[in-house]
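A single protein chain has been omitted; all remaining protein chains appear in their positions.
Let's look at subunit A:
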Amino acid sequence: MTTIRRFCCDDLLRFASVNLDHLTETFNMSFYMTYLARWPDYFHSAVNPAGRVMGYIMGKVEGQGESWHGHVTAVSVASEFRRQKLAKKLMNLLEEISDKMDKAYFVDLFVRASNMPAIRMYEKLGYVVYRRVLRYYSGEEDGLDMRKALSQDVEKKSIIPLKRPITPDELEYD
């Protein structure tokens, strides 16, 4: 019932029902288009039979050596299509691409420390809180850096939680 395909520019004009959600950020155009230009395999939308955008995921792959990893920049599903594990399908796709195509060591994401529903969902998908990033969101709210190890990271070293929180300027990638 769902067709998951590469996100295309025209989807930007059809994703209002996803992005009008108060927790979904509408980025500027260069942000979306940079992702499309650089990491087209990490930007997918799910559409229903009538062609409506049900949700989408955008991400990238970056890092060096053992920190070569997939990153989930945004994942969002329109309210009508929630509670049917669509976000899980999109996350699994990104994980598969990071793992099999790009041979990344882990996938990570940032989430507002107060966004408990999202944190619970990521935990169910196998993500663990790797570290807390102090005042990551607009210098106000802490972010949680959550990670899931991929098959390259045999010993799961990438997800051993850091003992202390870090500040945004200590982040390796932004």
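Rule of thumb we're sticking to: contacts are C-beta pairs under 8 Å (C-beta built on N, C-alpha and C of every residue); 3 or more make two chains touch, one makes a residue touch a chain; residues count from 1.
To be clear about the criterion, contacts and distances are computed from a predicted model.
Q: Select, from "Phagocyte signaling-impaired protein", "MMS19 nucleotide excision repair protein", "ATP-dependent DNA helicase II subunit 1" or "MIP18 family-like domain-containing protein", the UniProt-recorded name of the complex's unshown chain.
A: According to UniProt, the chain not displayed is called "Phagocyte signaling-impaired protein".
Q: Could you list which residues of subunit A touch the chain missing from the display?
A: Interface residues of subunit A facing the absent chain: 1-5, 8-14, 16-17, 19-23, 26-30, 32-34, 36-38, 40-41, 47-54, 79-86, 88-89, 96-97, 100-101, 115-117.
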